[in-house]
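In what follows, a structure is listed as structure tokens, so that the remarks can point back to it.
The complex appears here without one of its protein chains, the remainder shown in place.
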Amino acid sequence: MITLGALFNPRGGIHPAYHKDSTESLPVEAMPVPKSLYVALNQHLGAPSKPVVKKGDVVVRGQPLAEPAGYVSSWVHAPTSGVIRSVESRLTASGQLGPVVEIEADGRDEGLPCTSAPAEWRNLPARELVEMVLAGGVIGMGGAGFPTQVKLLPPQGKVIHTLIINGAECEPYLTADYRIMIEQSEKIRQGVEILHRILNATKVFIAVEDNKPAAISALEKAFRDFAGELAIVVVKTKYPQGAEKQLIYSCTRREVPSGGLPMDVGALVENVGTATAIVDAVVAHRPLVERIVTVTGDAIGQPKNVLARTGTSFRDLIAFCGGIRGNPGKVICGGPMMGVAQSSIDVGMNKTTSGLLLLSRAQIQQYSSMPCIGCGRCVQACPSGLLPCFLSENIEAENYGEAEALNVLDCIECGACAFECPAHRPLVQHMRMGKAKVLQRRRQREAKAGQKEKAS
Amino acid sequence: MEYILLIISAVLVNNFVLTQFLGICPFLGVSKDLATAAGMGGAVIFVMTLASAVTWGLQAFVLAPLHAEYLQTIAFILVIATFVQFVELVLKKTSPGLHKALGIYLPLITTNCAVLGVAVLNIKKEHNCLESITFGFGAALGFALALILFTGLREKIARSNPPQCFRGTAIALVTAGLLSLAFMGFAGLVKM
Amino acid sequence: MELLIQTLIIGGTGLVCAAILAVAARFLSVHEDPRVEAVGNLLPGINCGTCGFAGCGEYARDIVLHGAPINLCKPGGSEIAAKIGASIGVQVPTDERQVAIVLCKGDDGAVKRGVDYNGLLDCSAAQQIGGNGKPCRYGCMGLASCARSCPVGAIEIRKGLAIVHPDLCISCAKCVSVCPRKLIRMIPESRSIHVLCSSMDRGPDVRKVCSVGCIACTLCAKAVNNQGISMKNNLAVVDYSVPLSDEGVIAKCPQHTLEKRVGGKGVCA
Partner (left out) sequence: MTDSSAGWIVSPSPHTHSGDSVSRIMITVIVALVPSLVAGVIVFGWDTIRLTTICVATCVVAEYIVRTMMRRDIGITDWSAVVTGILLALNLPPTLPGWMAIVGSLSAIVVAKQLYGGIGYNLFNPALVGRCVLLISFPVAMTTWAVPAFVPNASAVDATTMATPLGAWKTAWASGNAPASFFETYPIRSLILGNRPGCVGETSVVALLLGGLILLWRRCISWHTPVLFIGTVAVFAGVLHQADPARNLPAAYHVFSGGIFLGAFFMATDMVTTPVTRSGMLIFGAGCGLITMIIRKWGGYPEGVSFSILIMNALTPLINRFTRPRTFGHKGREMEK
């Protein structure tokens, strides 16, 4: 094992105020199981899971609530024991309606009877290990929620030779991953060993930003006698350093091709939280039903790093952290750069919820309808090398052809442009709308081409 | 050197569009898209250069010896029309997309005062054959340059937000005026 | 003499030019279907794009070469469709005029806004982040994307709710595809009874957020014996394929979600 300084510096990026000091030194606190839990069935990317329980069913912790509804999908498990109150369309943490299972906890928090002893996973074939990851409902816990088992099974012809463990945590305010790296560095090591066994990767990088020296030394200690070729990469602190494609560049100087996946450059990125969830799923047969959430912001009574069950409502989380202080301007699920502003706090948290942020009005961005003044700061900030200023103007003018030519589809919606924009234009919203419209136009074009082909 | 100065003069100092205000119609008509503008520029360079040569010949060998200078205008337009028709045929065959984009403005080069202006100015300034061709080429180059410059500006105007009554051609003309103001800076660059 | 010279000069120049062009035309000729031009001349030539093609010329080409429907030109209406049909020998389909309707009645008076919205004033942009703070997740957000998409200005936003004026509607259906909540439908003009709600929430949840939403009490469906109005996903749905004449059913609705509107002269909330 070696520790390396920043290897390569991806383009663009910004330096927001990090505000991590209020929670970074607080140990993780386990939250008691609340009365009602709202477990969304679309926590992951891909097809929403198909419910296997119905109203009135009695479930125990770890029992499946829903099964995968496709290749890119995942299992969802009951976070505690209790009765199913309803299975219906409700508001989810993404801000959209989605299928949600409401569970009334019985307070006993019974788990499934342990059927097998802790597995001696070192003797199992990779295929079986992946099955266990799938059965544990493990998804990417950094935010996107991509089902992990899909990433672990690259299609024929793709070889993954580089494993990158993402401990950058570049979002301001959030310290969940930081606490995992400090408190569970041994578990991360075990997770890396399992991933190493599955993938047989030749190189392992653990990327941590240089503003987290304590995490770096904890990891150094845990990995000091690691057998394979492993490097802890101390990357430069800047946002969005922890974005998947940017991190791959930081470690390998390879660019994931436009529209491609990390596996196209032989890389796989897993969040530190995902690594620990894999350990639970493989070693203890314990599915993913809880995670660490940073509850913070200047409008929360008592900022904390909380270990909470999936489906815990934001209302209960806030109550556990000393309630709302003053008048919050926004309630955000996730970090301040890419999180989703919530319209209600009666929404359950997901496997991907890394933070709950309550910000006062003084702290939040106020968007305006002012025109672009062409300062070019967004161009300098954009990690994807786009021209957000012209993109937003073209999208505003519904000139989607030009937006496509300006590569709007390569936008990663990191928000660096809107953070810098002195005119306070809602650039990310422009991009998201532009992307949707461009994709829609593409589909229409393809359909039309198909029709013409048929006609001729 | 003299010919280079002639070109510089026609392109920058006495730019047909920006300081003499000739050829405004296609200047406003086909300046909405870079590729179309470049195509138009090419077409005008072709027509203007050749028309300069042929009209000079027509004047020197037919009209002047026969003392029929008063037929200048009509005879020149005949020549120009031929070249325009020829360009149109070529474009329709080789680049239907461009032909479609140029639309009515392509045949309108015929009545483009810039082309006739070059032919007439050549006679008036008593240019010889080579000078005529050079002047015609330079003027056309200036036209193409102004057109392409203006295309970029038009793209930005399309995203701008003028008051309702100034939208479209009105704001384009204001912009042409400002562009011509900027080109006043080149005044006196070449004394010809 | 002078006249002769004139004639000779102009005539001679013209002759030479004509000869050159004749030769050029021979080598550079392009064949095009004459019917395309014929149909193109029949179309209004205003390039409004409501037919779904990039201008009248493109539409004419598609009619002749790819057999596109001939009644798509809205400004031209049935008159031009008939002319086109005559010129290329195709029958004009005859249907009742379709008009757009917004299936939501929740204006700012009926739905209380709980959360403020700070972002683009565009429905699909707002929908991507879950809406604009109106608590009903199914109803009209009132950000006017449909009104902006309407080529004839037939959609008005009144108190945060989109309302179509059916007499102005040209049945282009652009608004239908623009609405991210799929609230707009095209219906035959003569249909007069509508359930102005699209919420699939349960009754108590609807009541919490909206005073005029459908609470799925099923009274209307029972009143017409499920003939023309049926219950689907906690919502009464009108079947517009058959005319529904019994107007007594309107009085049955406790929420006043059911409403009567005819041909633009109806009562708009």
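The letters A, B and C name the chains in turn, as written, and every chain counts its residues from 1.
Just so it is clear, a contact is a pair of C-beta atoms (placed from the backbone, for glycine too) under 8 Å apart; a residue touches a chain by one contact, two chains touch by 3 or more.
The structure displayed is predicted, hence computed values, not measured ones.
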| item | value |
| --- | --- |
| Missing chain: touched chains present in the view | A, B, C |
| Sole contact to the chain not displayed, among C:D33, C:E79, C:E96 or C:D116 | C:D116 |
| Residue among A:K151, A:K330, A:K351 or A:K437 that touches the chain left out of view | A:K330 |
| Absent chain, residues of chain C that touch it | 112, 114-120, 125, 128-133, 135 |
| Chain not shown, touching residues in chain B | 34, 148-149, 151-153, 155-157, 159-163, 166, 171, 174-175, 178-179, 181-190 |
| Footprint left on chain A by the chain that the document does not show | 10-11, 14, 16-17, 95, 172, 245, 249, 255-260, 324, 327-332, 336-346, 357, 359, 361, 363-367, 370-376, 379-380, 383-387, 389-390, 405-407, 410, 413, 415, 418-420, 422-424, 426, 428-429, 432 |
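Keep this in mind: only the chains that are shown with their structure count from here on.
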| item | value |
| --- | --- |
| Most distant chain from chain B, judged by the mean position of its C-alpha atoms | A |
| Chain A and chain B, separation of their C-alpha mean positions in angstrom | 59 |
| Cα-centroid distance, chain B relative to chain C, in whole angstrom | 44 |
| Centre-to-centre distance between chain C and chain A (centres being mean Cα positions), rounded to whole Å | 40 |
| Chain B residues counted as touching two or more neighbouring chains | none |
| Residues of chain B touching chain C in the complex | 58, 62-63, 66, 68, 71, 74-75, 78-79, 81-82, 85-86, 89-90, 92-93, 96 |
| Touching residues (chain side chain B, partner chain A) in the complex | 158-159, 161 |
| Parts of chain A lying in touch with chain C, wherever the complex brings them together | 88-89, 91, 94-97, 340-341, 343-344, 366-367, 369, 426, 429-430, 432-433, 436-437, 452, 455 |
